[in-house]
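Every protein chain except one is present and positioned as in the full complex.
Chain lettering (A, B and C) follows the sequence in which the chains are written, and residue indices restart at 1 in each chain.
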Amino acid sequence: MTTEMLGMILAGGQGTRLGKLTRTTAKPSVPFGGRYRIIDFTLSNLSNSGVNTVGVITQYQPLELNRHVQNGASWGLNERSAGVTILQPYAASDGEKFFEGTAHAIFQNMAYIDSYNPKYLLVLSGDHIYKMDYRRMLAFHESKKAALTVAVMPVSKSEASRFGIMNTDDTDRIIEFEEKPAAPKSNNASMGIYIFNWATLRKYLADSNATDGNLEDFGHDVIPAYLAHNEPTYAYAFHGYWKDVGTIQSLWEANMEFLSPNNPLNITNRNWRIYSQAEALPPMMLTSTAKVTRAMIVDGSYVAGTVDHSILSQSVKIGPGSVVTDSMVMPNAVIGKNVRIDHAIIGEDAIVGDNGEVVGTADDIAVVGYGEAIGRKEKA
Amino acid sequence: MTTEMLGMILAGGQGTRLGKLTRTTAKPSVPFGGRYRIIDFTLSNLSNSGVNTVGVITQYQPLELNRHVQNGASWGLNERSAGVTILQPYAASDGEKFFEGTAHAIFQNMAYIDSYNPKYLLVLSGDHIYKMDYRRMLAFHESKKAALTVAVMPVSKSEASRFGIMNTDDTDRIIEFEEKPAAPKSNNASMGIYIFNWATLRKYLADSNATDGNLEDFGHDVIPAYLAHNEPTYAYAFHGYWKDVGTIQSLWEANMEFLSPNNPLNITNRNWRIYSQAEALPPMMLTSTAKVTRAMIVDGSYVAGTVDHSILSQSVKIGPGSVVTDSMVMPNAVIGKNVRIDHAIIGEDAIVGDNGEVVGTADDIAVVGYGEAIGRKEKA
Amino acid sequence: MRKGELSAIIDLNEDDAALAPLTTGRPIGTLPFAGRYRLIDFPLSAISAADIHSVAIFMPRSARSVQDHLRSGATWNLDLIQGGVFMFPYVATRDYNDASLRARYYEDYMQFLRMSGSRYTVILGAKNIANIDLNAVLDYHRAGDSPITAIYKTLPVTELGAQELTLSLSELGTASSVLPLSARHLGDAAKVAAFMDGYLIDTPMLIELLDAASNGASFRRMPELLRDAVLANNANAFEYTGFLARVTGIQQYFAANLAMLDDASYQALLYSSIPILTKSKNEIPTFFARDSHVVNTILGTGAYIEGSITHSVISRNVLVHRDAEVVDSVIMQGTKLSIGASVRNAILDKGVVIGPNVTVAGTPEHPVVVPKNATVYQSIEEVPA
Partner (left out) sequence: MRKGELSAIIDLNEDDAALAPLTTGRPIGTLPFAGRYRLIDFPLSAISAADIHSVAIFMPRSARSVQDHLRSGATWNLDLIQGGVFMFPYVATRDYNDASLRARYYEDYMQFLRMSGSRYTVILGAKNIANIDLNAVLDYHRAGDSPITAIYKTLPVTELGAQELTLSLSELGTASSVLPLSARHLGDAAKVAAFMDGYLIDTPMLIELLDAASNGASFRRMPELLRDAVLANNANAFEYTGFLARVTGIQQYFAANLAMLDDASYQALLYSSIPILTKSKNEIPTFFARDSHVVNTILGTGAYIEGSITHSVISRNVLVHRDAEVVDSVIMQGTKLSIGASVRNAILDKGVVIGPNVTVAGTPEHPVVVPKNATVYQSIEEVPA
């Protein structure tokens, strides 16, 4: 069995900066945009790019992610002898295999990767919102005869010091890598998207494991090692919408951007669909007291109140007299009567009892956690 | 979502007593009987018994098991909102969750179990060869109003000291449990098959976790605790073929028994099929030099030699002049020319080069490990 | 229930003349409903909830919409190795008149039943929108004396048309015949047992019926065979008491959709213990623009709403542009209302385009029906009688 390019999604992080939203679930399975979960964007990009074999490396609270991904059929990633495989920690005769870092996680799953004998390994994060055709990046990688290609995008100079910055020569070859530089020399920020020649990477990881085990992380360890050994390493420039949703603030922002009819993500484009697992839920209902403007709503929701500039996910209930503004409400949340929700993210299965208030500001988003109950129902 | 009886297969053990056969794979995925893997029997029993939601708890080398089980479709266990889920170790905000024992493994997967809200929990091993209708055991459990029912089968007095022995009163209630007693009082050996009322078990496990954490193992800890607390615990007597294939010797014996046309397992019975993942392989070919007697052979095998009283799995090659007797050959093994194999188990992907010899005795079965190459090819 | 104890047949050859032009290119079974479903979802969901995995579909003349909707049957757990969806092609009456062809068709049906290994077979149509608990029907059947059970709901006589089928109930509560309302002598009875085109029958008896029909001198379709069986055996009569809408004509279809705006009906049909399963679509969320005004309405996903909607049923991917208004209407998928368009008491089939400032207005009793993919540039107004 040979696969030209195998996709590996690093979905293991706990996402601590998402606080209450990831206490019982992995970051990639956090709901987004009404009917998606964050990982849907990466999985759809893979499917649309014709990468039909994908490993999802996870170790933190994977149950919901497992249930969401299932056999990959929702994204067309269910071909026989291909498709999606969830890779979790395991025990082997030489010990237990928890993953210590991004590169280490790839190393620990070498048997899986080798079983497909891929020429290229496409390494991705599971927590970015973007649309990208990885075939174009592969064509770039091949044309450069690169050992490693890193996708980069231009960021403003002021932001650049928050990213890994790739300084290139005029052939796009990376000559220097600076992690979160105080004085960045360029604005090519790494997107955490890599194409590796698997044979080369495999050798580096195996050598590291056999010696000092120092190649734990791609950004911190592997890229510097490639540069030090003069491996041909290139930067592939991406131009388009891209958002890391690793914090409450950025998750809220990305949802509000998604809500804009002029969202550069162009979600309505049928030539690059974002797929998700679709449950069969009844149609949404807006009652005679509903008032809904600048909003996205999906199946199963029941709205008797006012919703403005907000996103409601599946099976959300908004009681009469309640007002939801500038907020994102996750699946199955129940909002009682006369509740006020503003600049907030309401977690899955959360309950906000009658007359409750969840009010944040644009700089300090209020959050109700998964299954959390606040307001009157809390006393029950 | 409510499921009456949820199945949980404990498939986490390393199976060290199977030596080379489980160095890179979990015991339940070891091949058996030509076209099966050990876990097929348990999964088929579940499917045939109408238990359509099944968790498979694993932590040791699960890749092959994952690939085999996939989405459960091969066993008809792929219903939406049901079906098979592979449960591996994971990390949670309170730490990493490797499994310390059978009961502890159930406790660690409580969130999975609770999501189905089952009335009964059917706990099974993944490494037994048998056919059993769990509905009958459930009917017994219900009629006894039991909190726990343990399936038992009669063993000879001489064997009894190798098992957990359940001593019952004349209503089949277990009054005493002896683990591997030197002087057994009865011959009711536990088969490691349990039906628990989930609410009761859940309470015991949660209490244990909140206090001293002493309920790690079902046989060693939980059954004694139930008896000590006077929980109604019953023994359900099973009469039929049952074999634990946890050692090289017992695995070989079970295969040889399987080969007998009078095998009490009655594999040809279409009313209780044993399902397996079926690959599309070409038909088997017996060449003009083949001599095959008292043998089972399956798709993809190519036989130019002599095979007597042996089982050949998928895509096995037996070269001309070779003689295979009283042996079990696992998938994709290649046996060269003029090889002698007798009283042996040949692992998956193993190679025995021309003129090689793998000869054991009925008491000391020879084993060639997974992917091991012996004989002439070894030098290559 | 044991796996494999029940098999099912859904007969999509239902008389759909009264539903033209909605049924020009599709059978009743694939009519859209409640902005989200097709009518066949209701029998399929009942079947799925009863753990039935083997289903035969008697295909209508226009089979493509059925195939597109069912695909592998995975939505309803009909893709398991122990079962499957078996589609029996449409058979023209003239072919049934050929004795050898007829024998072959019946043999196909019998083979399906034998291979299913089922003890009982459920037979349903699609035009009765309901959520029947087939396990309850099975329990009732087992408790009864007859090898065949017929399903009915008690309805006011006034709600039935003359040709609609009813059960004649005996004092024992069994059904002695299935007759059109017009053939009944009801006296001054106010209520009647409306037959729901649903049976549960012992599989061996169904095989016998088919076998006899296969050797018969002339052709009899399955519904006739079953009615004869009721006459010959009397039937256990199972009374269904849940939500029911009977799609017997345009007006009934229109009313059934709008009935979903009543919260009690919506909850009863769509949030019962039998989840209504339907093929999932990868649609984006429905977007409500700044000046949209939508009340008392159910909507599918992927719609984009700038105008106003009141008391209507809107399917997925509908566009309602600014200053357009929809009142008391049923709008199917992919329809577009241009700026200033006005639609009242109308059914717009899939892909309809209503031009700018065009009015389409019917009456509650006579909704205007705009057929599939039509473009309407001139106003259509039905004057109330």
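Here is the rule we use: a residue touches a chain if its C-beta (ideal position, glycine included) is under 8 Å from a C-beta of that chain, and two chains touch if they have at least 3 such contacts.
Owing to the predicted nature of the structure, the values given are computational and were not obtained by experimental measurement.
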| item | value |
| --- | --- |
| Displayed partners of the chain not shown (whole complex) | A, B, C |
| Which of B:110, B:225, B:286 or B:374 contacts the chain that the document leaves out | B:286 |
| Among C:18, C:74 or C:268, residue touching the chain not depicted | C:74 |
| Listed residues C:4, C:27 or C:84, member touching the removed chain | C:84 |
| Full-complex contact with the absent chain, from B:298, B:334, B:358 or B:373 | B:298 |
| Chain A residues touching the omitted chain (full complex) | 47-48, 50, 52, 73-76, 78-80, 135, 275 |
| Positions on chain B where the hidden chain makes contact | 33-35, 73, 261, 267-268, 273-276, 278-280, 282-299, 307, 311 |
| Contact set of chain C toward the excluded chain (per top definition) | 59, 63-64, 67, 71-74, 79, 81, 84, 86-87, 89-90, 108, 282 |
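Here, only the chains that are shown with their structure count from here on.
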| item | value |
| --- | --- |
| Of B-C and A-C, whichever chain pair has more C-beta contact pairs | A-C |
| Chain A and chain C: spacing of chain centres that average the CA atoms, whole Å | 41 |
| Shared interface positions of chain C, touching two or more other chains | 74-75, 277 |
| Per-residue overlap in chain A, given as positions that touch at least 2 other chains | none |
